[in-house]
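Input: one structure, supplied below.
Removed: one protein chain of the complex. Kept in place: all other protein chains.
Order as written gives the chain letters A, B and C; numbering starts at 1 within each chain.
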Amino acid sequence: MTLLYSEVEEELRAAVRGLLADRCPPAAVLKRVESDPYDLDLWKTLAGEIGVAGLLIPEQYGGAGASAREAAVVLEELGRGVAPVPFFTSAVLATHALLATGSAELLGELAEGRTTAALVVSFAASPYQPWRGSSVTVDGGTLSGTVSAVAGAEVADVLLVPVGGELYAVEAADAAVEVVPSLDLTRPVATVRIVEAPARLLGPCDLAEVLRFGAGLLASEQLGVAEWCLDTTLAYVKERHQFARPVGSFQAIKHRLADLWLDVVRARAAARAAAGDDSAVTVAVAQAWNAGVAVHAAEEALQLHGGIGMTWEHPLHLYLKRAKACEMALGTPGDHREALASLADVPGPERGQQ
Amino acid sequence: MTLLYSEVEEELRAAVRGLLADRCPPAAVLKRVESDPYDLDLWKTLAGEIGVAGLLIPEQYGGAGASAREAAVVLEELGRGVAPVPFFTSAVLATHALLATGSAELLGELAEGRTTAALVVSFAASPYQPWRGSSVTVDGGTLSGTVSAVAGAEVADVLLVPVGGELYAVEAADAAVEVVPSLDLTRPVATVRIVEAPARLLGPCDLAEVLRFGAGLLASEQLGVAEWCLDTTLAYVKERHQFARPVGSFQAIKHRLADLWLDVVRARAAARAAAGDDSAVTVAVAQAWNAGVAVHAAEEALQLHGGIGMTWEHPLHLYLKRAKACEMALGTPGDHREALASLADVPGPERGQQ
Amino acid sequence: MNEADIKHHIDAFRGANDPDNRLEFLRARFDAGLAWVWFPEGLGGLGVSRELQQVVERELAGTPQLNTGVQGIGLGMAAPTILAFGTDEQRRRFLRPLWTGEEIWCQLFSEPGAGSDLATLATRAVRDGDEWVVDGQKVWTSGAHHSRWAILVTRTDPDVPKHRGMTYFICDMHAPGVEVRPLRQITGEAEFNEVFLTGVRLSDDLRLGEVGDGWRVAQTTLMNERVAIGGAPVRRGGGMIGPVLDTWREHPELRTHDLHQRLLSLWVESEVTRLSGVRLREQLVAGQPGPEGSGMKLSFAKLNQALSGLDVELKRDLGYDDWTFRRSEDVDFYGRGAGYRYLRAKGNSIEGGTSEILRNIISERVLGLPSEPRVDKDVPWKDLPR
Partner (left out) sequence: MNEADIKHHIDAFRGANDPDNRLEFLRARFDAGLAWVWFPEGLGGLGVSRELQQVVERELAGTPQLNTGVQGIGLGMAAPTILAFGTDEQRRRFLRPLWTGEEIWCQLFSEPGAGSDLATLATRAVRDGDEWVVDGQKVWTSGAHHSRWAILVTRTDPDVPKHRGMTYFICDMHAPGVEVRPLRQITGEAEFNEVFLTGVRLSDDLRLGEVGDGWRVAQTTLMNERVAIGGAPVRRGGGMIGPVLDTWREHPELRTHDLHQRLLSLWVESEVTRLSGVRLREQLVAGQPGPEGSGMKLSFAKLNQALSGLDVELKRDLGYDDWTFRRSEDVDFYGRGAGYRYLRAKGNSIEGGTSEILRNIISERVLGLPSEPRVDKDVPWKDLPR
């Protein structure tokens, strides 16, 4: 297992990056974010032409049969662009859950990019508390209940609902999906209400495992967010002059950016490790580190942009909001560190101790 | 209650500072530290002529009847000088314990500075775990047991030993005091072994209260340590040139020192608050903050002195060692924060939560 | 005048004035010298120690009060500057309606190209007989849309080094050529404005201080601004930690050890910062102002950001209360939801002097550290690289 990028991965990266630069640069994302956040035309091209929708789906179902490592590279680029497409929610989370059920037909549709799915779990759930925010129950072939803070649901054709140890499919038309004002403008969350909706049992679902898989890959998206923030800030402080010098020539600024770079370097290693190995330790390490680095990078970017960073017109805030929302998504850094207490044998104080 | 210094306090400060500058500057402390750390001549002058030994002792017993605020100012100056005198151990900790027993004769001797006392508790004990490190028991008028890491014991004429809820006096000659190599070179700790030593019952002792009182005042010593580190570093970086500029003109250094100064400003407010109010909250706040500030100030001082700070010949390490040892003395910052959980109504997770 | 004297004076004032007529009451209070007692007589004060203001506030607690939100810039920044640099006529003209709230003030300082380096500002004022013609763009102006007057710094001489070619004015916000556009922030709201000045004519008697002395005048304004931002008294557990503690206590199910340890640390930091503010105010009252004031805004920004970030995480709330683009009436750090507070707090380390600039000021003015090599010191403003 290597922590480097392969040539194939670099080609995939270049294709995604090129498409985003062309079709959906951050300024364009900002422009649509209050009316129609998702760019489904872009998604169609990405899913179909570049083929990212079926990346994780084996060839037998019509997918590319690639590994999580390639999906991770796509996520880096999508994070870098705060790209408003349902890749993570449909082609990673929902697809991974579906793969365990072997639902050939649905997988085929997803692979083609014809159908988009969403896993109906709260984005604030985690591998350690997978049921947080969900109250769905089964009754005689129908599902009822509410799930809060579901990501990607409003652009899904089919909703995949985990209940108990099983995964069910519900047609989007049979559920009420209400998007709520969301901290993350580029991946809003919705409340999904299901009342005696007809549901198809697809097969078994180990929800904690699915969320862990997602959390591991989310670290790559966080890396992309942090990289954009660092790069954009570097460019800005080289250009912006105050006191007749580039702001980036001031030593206090330089040292902070050096420290931030070092954090990002380590986030890259952590993301690569988690992309190649979804064991509980590796995922917890990557999330515990990268979630914080993304937030820190966005916060430093804002501060070092000065006033302009506080304005709505600069796309920086989209990254801050994405980073802060991701910090809570699929487990906070604190949740992941807490998990490491047992995973890495660093046990806490015993009962009765302070 | 004011957080400012009174005129009387400033006069006391000037007297102590002048004496230390004259008799025991840091270079002199360093010179004696491996042979005979305590400067008992200096202590005699401080205790008798300036009268600090009896500061906390009421006039009826021959003391100055001053408040903890004056003792705090003396501690600031002694911290600033890492002065090797048993003021904190004898005139603060031991004296405060003794006051509760009303032992007139012994208090009179202490006030005069003729007798020096030490409270036989581990310096690593805290208001929350007052008995840590002690195994002394009473048996028919004699005491037996061991107490580790006792500060000031080797220069005490009389040992005040808390057992259960009582305070006993043991003559130093009747105990074995073995100084161990100590992290803090200027206030080494000793193991005190007592075997069936004749002991005089002095009266009641609320050990947690005594340690809390001590911890509150230790915050002023920590302030003094931090102030010396900051002042000495400021002087050094103004003088030291690298790259044909004073090191202190580099912005990254300037910003760190500005942040450090702000920490020290807040440590001064916290120390003053604890000097005027030994309630549990105020003491815990002062210790939780000042212990860390002293360590941070000493660590920054070392780093900003570069190579010279790593050498034995520069007295800076005496301050680092004092600060680090004080971080563990009478409760770590973590212990004090933990105490605030209930004192300030910020309760922890309930049982069964992660 | 001692405490008893002033109480006596207040009693007399209260006896003679009806608090039910708010505006008349405030005008009378100003005329009685009970607006700001340390100001000179005739200008809303009695020329006595600032300490005695506490007595006035206590005694007049139940009577009509100022709207410190909307009047903030006038009271905190314009007034002390007018007092220090204004002519007798300017003081008499402006201070009374400023204090009573009849005239609202805003501040035209920052520009898109002049933020931290305010002295590089480019808004030009050119003399034309008894008038000045002003052209330029200002930014981050709160309250511009309901202001009658502004304090304004301009460039009057581009041929001398930047600090020497500025002049300070009182700007008539109703003058032709003043255009106010809302500036939307990352919170969704437009709390600030951009102000475009196009051929705005200001008569020379609106100039505050000498021609070319604008930098020194502006320093007075800025110093007052920074104390105002970080220096307000709070109670233990108050300020930004308040809403976090409320959530914490009400929702035991949200607690984790990670959050607990971080919250305890921030509780301690809030408390020592609060104590430090108490000590600072004691020093001011005792007439021994210490350098500690310079640090208050720095601590305030850092704490607000850490606490509001923790708050969002504690709630695990992926929602936001409302993104509607609307004008807010005044500055609000603590209102609305955790997400709003988190985003708004990001501005605390930028507005009124960035934390970086404040660290420069502390290190040079308080700690006496040498300045960096300056490349812009003796260069005419017009030749500076931008």
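Just so we're on the same page, contacts are C-beta pairs under 8 Å (C-beta built on N, C-alpha and C of every residue); 3 or more make two chains touch, one makes a residue touch a chain.
Given the structure is predicted, the values throughout are model-derived calculations rather than measurements.
Just so you know, the chain we are not showing touches A, B, C across the whole complex.
Only one residue in the set A:Leu143, A:Ala288, A:Leu302 or A:Met328 touches the chain that does not appear here, and it is A:Ala288. Contact with the omitted chain, checked across B:Leu3, B:Leu185 or B:Leu230, is made by B:Leu185. When the omitted chain is restored, the residue from A:Ala15, A:Ala28, A:Val138 or A:Ala341 that touches it is A:Ala341. Against the chain not shown here, subunit A presents residues 2-4, 234, 237-238, 245-246, 248-251, 253-255, 257-259, 261-262, 265-270, 272-273, 285, 288-289, 337-338, 340-341, 344-350, 353-354.
The missing chain lies against subunit C, touching residues 257-258, 260-262, 372-373, 375.
On the side of subunit B, touch with the chain left out of the figure occurs at residues 34, 123-124, 149, 180-185, 189, 241-245, 247, 250, 252-253, 295, 299, 302-303, 306-313, 316-317, 320-321, 324-325, 327-329, 332-335, 337-338, 348.
To be clear about the criterion, only the chains that are shown with their structure count from here on.
Separation between the centroids of subunit A and subunit B, computed from CA atoms only, is 52 Å. Spacing of subunit A relative to subunit C, judged by their CA centroids, is 41 angstrom. Averaged Cα coordinates give subunit B a centre that lies 42 Å from the centre of subunit C.
Within subunit B, contacts with two or more other chains are made by residues 250-251, 253-255, 338, 354. In subunit C, the residues that touch at least two other chains are 256-257, 356, 359, 372.
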